[in-house]
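Omission of a single protein chain aside, the complex is shown with its protein chains in their original locations.
Labels for the chains are A, B and C, by order of writing; each one numbers its residues from 1.
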Amino acid sequence: LVTDAGSSSIGRFANYTVFKGKAALSVKPILPDIRELDSRSSRTYRNGGVMLTFWPAVGQRKYDWEKKQVFALSPTEVGSFIGLGPAESCEFFHDPSMKSSLEGQVKKSLSISPLSNDNGYFLNISVVNNIQKTNERLSVPVTKAEFTVIRTVLSYVLPHILGWPQAMRSHQPTTEKKMSKQQG
Amino acid sequence: LVTDAGSSSIGRFANYTVFKGKAALSVKPILPDIRELDSRSSRTYRNGGVMLTFWPAVGQRKYDWEKKQVFALSPTEVGSFIGLGPAESCEFFHDPSMKSSLEGQVKKSLSISPLSNDNGYFLNISVVNNIQKTNERLSVPVTKAEFTVIRTVLSYVLPHILGWPQAMRSHQPTTEKKMSKQQG
Amino acid sequence: LVTDAGSSSIGRFANYTVFKGKAALSVKPILPDIRELDSRSSRTYRNGGVMLTFWPAVGQRKYDWEKKQVFALSPTEVGSFIGLGPAESCEFFHDPSMKSSLEGQVKKSLSISPLSNDNGYFLNISVVNNIQKTNERLSVPVTKAEFTVIRTVLSYVLPHILGWPQAMRSHQPTTEKKMSKQQG
Partner (left out) sequence: LVTDAGSSSIGRFANYTVFKGKAALSVKPILPDIRELDSRSSRTYRNGGVMLTFWPAVGQRKYDWEKKQVFALSPTEVGSFIGLGPAESCEFFHDPSMKSSLEGQVKKSLSISPLSNDNGYFLNISVVNNIQKTNERLSVPVTKAEFTVIRTVLSYVLPHILGWPQAMRSHQPTTEKKMSKQQG
């Protein structure tokens, strides 16, 4: 299989990637921005999410990472994804230039629609750029097994991108105590 | 989106918030009270729970945190929430003055009822205060995707508010051993 | 509510308890016996499980911990519990004296049967002791919400009582490295 050669190694790197005939799809977590205010308090400044990256096939088992299109799912969109019933579909719309002077010039959409006979889903990203006059579209069919993997890791990661495990971690009396002994 | 500006930063802070036309709803974990008796034993003195906070809209995308109403779900009420079927509803009643001289003077209720066509749920908090002669009611419609997020984080947090992960953590031979080496 | 006053504080203590008219039921994890062979290997010598404790009501909101009956669910019995369908029932049989000279003299059984109208389950423990000529039976009706709590914490704890999280923990390069620096 072709490896995800173009991706960065900065930060903790983990993903789940499927390679299909016309494009590849990679799913990876986006960490929340949690800052420590002092030794007893922290705050989630920005929720994390889940990054979907599509990049096209340019030959047999060759994929061009430079032509990738990304879609960052918010926690609620992750909820929509993992709650999707067998015959249901959903579509999300993003404007990467929202609240800038370019607002409305680039339209991104991600659609998830069921394949026939309960065999999985079709994931489709569309990016319409009115400034560059481009219209990119990449599609990846995902089998039921692959969708189960994505749903399982998304269910796992959802509390993490909202910062809940980090918040629960404050109440570990043993570790706290031992730590302070070490520092004393 | 409007941020949760009025909330405290003391403690580990994490929540999931939805902003709707008439009110906002925030969901966050309440930590259990676990105390260490000695280096080998600890005890959960009080279970945690999940805090629901409702606060009203006072203008377009403006919400008044000072007028918030809270409802603390017990572990069993969390179980009722996450086990709710598509067409089911449930209602909880709390008396914040229970076992005090004001018992029965304030009646809080939280109801969860399905929206039509499997499109989510309606969360409604009602606080009747016989002393102050007030009757507050706040309602937030929650989409199916948002409900999936809440259900997922509640399922995640349920063992934590009962102290189970903290109890399981005692059996980590490696850490224990390394820790004692460091202390020696 | 009556607290679980008779239980031991040795070890990490966590449970989930319901108090009903005729008896109380407490659910808590049993830790696996994992031993470290050296700094790079460990082994699960004995799987953990889940301990169910029933003890009878002896007055209004008073329960007699001295008359408790216990039933330790194996991992597979935990699987049977959490996989139980809405109208299904199951029954487990244990012989606490198995492989001793008293084998067959004490017969314990735990049955889980659905209440009418999808309203929860009836948990029933029976202990027939042929030596002491006793036949104890304790029953606790568990609501759908309480059953959801038990099922959720049992699903959470199942990998832990089999030692899987402990096994996965060996592959944390960062911690390992930092730990060894501290020891050097």
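One rule holds in what follows: a contact is a pair of C-beta atoms (placed from the backbone, for glycine too) under 8 Å apart; a residue touches a chain by one contact, two chains touch by 3 or more.
Computed from a predicted model, the values in this text were never measured in an experiment.
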For the chain not shown, touching visible partners are A, C
Of the listed residues A:Ser100, A:Thr134 or A:Thr152, which contacts the missing chain in the full complex?
-> A:Thr152
Of C:Thr76, C:Ser100, C:Asn119 or C:Thr134, which sits in contact with the chain we cannot see?
-> C:Thr76
Which positions on chain A touch the chain that was left off?
-> 9-16, 18, 28-29, 31-32, 34-36, 39, 42, 143-149, 152-153, 156-157, 160, 165-166, 169-170, 179, 182-183
Absent-chain interface as seen on chain C, which is shown = 37, 40-44, 75-80, 82-83, 90, 155, 158-159, 162-174, 177-178, 181-182
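Following the convention adopted for this analysis, only the chains that are shown with their structure count from here on.
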Centroid distance [mean C-alpha coordinates] between chain B and chain A, Å | 26
Could you please state the distance in Å, as a whole number, between where the Cα atoms of chain A are centred and where those of chain C are centred?
-> 37
Hey, what residues on chain C touch two or more of the other chains?
-> none
